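Left out: one protein chain. Kept in place: all the others.
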Amino acid sequence: MHQISTAKTFWLFFIPACIAVALIPLFISSEYTLRVSALVIFWIGMSGCWNIMSGYTGYIDFGPVVYFGIGSYTTAICMTRFGALFFPSAILSGVVSALIALPIGIPTLRLRGAYFAIATFAFAETMKQVALEFDRTFGVKFFEGSHGITLPISGHDNMFFFYCVFAVTLAIVLVHYAIEHSKFGYGLKAIHEAEASAEIAGVNTTGVKLRAYVTSAFFLGILGGIEAYWITYITPADAFSVQKTVQMVIMTLLGGMGTFLGPIVGASFFTLLSEVLGTKFVEYYLIMVGAVIIGIILVLPSGIIGTLKARKGIRFI
Amino acid sequence: MTILECKNVSKNFGALAAVQAVSFTLNRGEILGMIGPNGAGKTTLFNCIVGIHPPSNGRVILDGTDIAGFKPYTICRMGLAKTSQIMEPFRTMSVFENVLIGALHGGQMSMKEARTETDRVIGFVGLTQHSHKPSAAISVPARRRLELARALATGAKVLLLDENMAGLNPFEIDEALELLRKIRDSGKSIVVVEHIMRAVMGISDRLIVLNYGAKIAEGTPEVVANNEDVIEAYLGRKAS
Partner (left out) sequence: MDTVLIQAIINGLLLGGVYAAYSAGFSLIFGVMGVVNLAHGELIMLGAFTSYWLFVWFNMDPYITIPFSMAALFVFGYIIQKYIINRVIELPHIMSYILTFGIHLMVANTALQLWTHDFRTITTSYSGANAAFWGLNIPYARLITFFLALVIIGALWFFMSRTETGRAIRATSMDKEVARIMGVNIREIYAITFGIGAAISGLAGTLISPFVIIFPEMGLNYTIIAFCVVVLGGMGYMPGALWGGVILGLAQSLTAAYLSAGISVATTFLILFFMLIFRPAGIVGKGLVA
């Protein structure tokens, strides 16, 4: 195996790339293109979160959207009920998600394979139901059930939200970099390859998994908060929609699970593909998504980056 | 000087008594052989010592501390490492990275220290020329040494080797025995489970014999080899 880049060449490439992306809004006149760019970055962040947990450890989480939804609702409730400002609310959203992820992660991460997947899914659906039924059951006005919560109009344009998601996604990408050559990252990969061997080699498997799970939840919470403010109206069905999980999974799968570039490549490709298909083939969109998924699994199970790594022995970072 | 002691360790799986009240001691710098027919409970005993299953009964004392019920990673960090009968290297990672994980997590070292230690250990076991190859792509003897290297990199004082010579030809076995002596000479204490009699008889200072989960004999290789119960366990009773 040979590495394409060392640490120095990585930064040499990465920093200009970040600056270039950061300057996009200043050079685009079309609001539509700006929105799509922001969307691509948003999904890089989302699939990155899934990659941190499931991509590296191989524990397939089917319920990551729950932390997104918790984040959306935290921001919505803080801003509407407590009159808080956006930035503190968004940060709080991340913290709340992380705090909930901890006690949920401890028992759930003891499960493996299909059981872990189903348990995480079950938890996500439970929270969706809670948001839907809580008010009605306890006679309070908190989540607003299926009426949804309407946030104050932000008065901000797409550029503002572009930079919000850019900041969070940048952090997520940096976490990926930190994982790739760190003790924590090796721990994650060891768990994926052979968890039993990892344990007897001294890896604190529970601690490592939990750290990944909570980190992922934290960023998902913030992204959820940002989206709530962006679209100004949230409902349980949307905020906790399994559709979002599906997209996170596909994008990471397409790009390559457990790789640095995987979410970036996968999310970019898939979001752009969706925009094209979505406008041209509205009705057939989901059928195409299904076909894409089947295609990826049959042809490129390691994703684009994963296949490149395996076949050509190339490591990008 | 006892470094590892098992006192009446038992392990039951439901109605099956896999290990029955086994006691033994391992002295510092000693190589203790553990033999017995297949299914005698040797691997289960190792798993109990190393924390994979807690023992149903009894105590496991590592350098003065009772470790029964501790988690495997804690026990590893306290200085006890094991190699597995069925090897599970981290397949997509290189030999270097496999060993690195032992140094980083088991040995609790910083990345820089861990890398240095990994190079040293790989050199010690003689795998330097394979260092950057994927661990799935090396030969069986090399993979056995990789298991050893990973265990050594954790900084373990005590090594439990579960059939680390399985699948080796006679020449490779001699090399493996050389390496074991080298490891012992560097200050480690080892328990060796093996089926290859000349190997385990040749290298062990003392032996214990298990059968059906219980210890049936203990002593030097000569004593054990002549023990009637041991002979019966392996060969069956003489037809009279």
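Going in written order, the chains are labelled A and B, and every chain counts its residues from 1.
We take it that a contact is a pair of C-beta atoms (placed from the backbone, for glycine too) under 8 Å apart; a residue touches a chain by one contact, two chains touch by 3 or more.
Everything numeric here is computed off the predicted structure, so don't read it as measured data.
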Chains still shown that are in contact with the chain withheld from the display: A
Identified contact with the non-displayed chain, of A:52, A:191, A:223 or A:249: A:249
Residue of A:36, A:84 or A:117 touching the missing chain in the full complex: A:117
Which of A:7, A:102 or A:287 contacts the chain that the document leaves out: A:287
Touching residue (missing chain; options A:130, A:196, A:237 or A:272): A:130
Touch list for chain A against the chain that is not drawn: 58, 60, 107-108, 110-119, 122-123, 125-126, 129-130, 132-133, 136-137, 246, 249, 253, 283-284, 286-287, 289-294, 297-298, 301
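Following the convention adopted for this analysis, only the chains that are shown with their structure count from here on.
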Of all residues in chain B, those that touch chain A in their complex: 50-52, 71-73, 76-77, 81-82, 84, 88-94, 97, 100-102, 104-108, 111, 114, 132, 134, 150-151, 154
Interface residues, chain A side, partner chain B - complex: 1, 181-183, 186-187, 189-190, 193-194, 196-205, 310
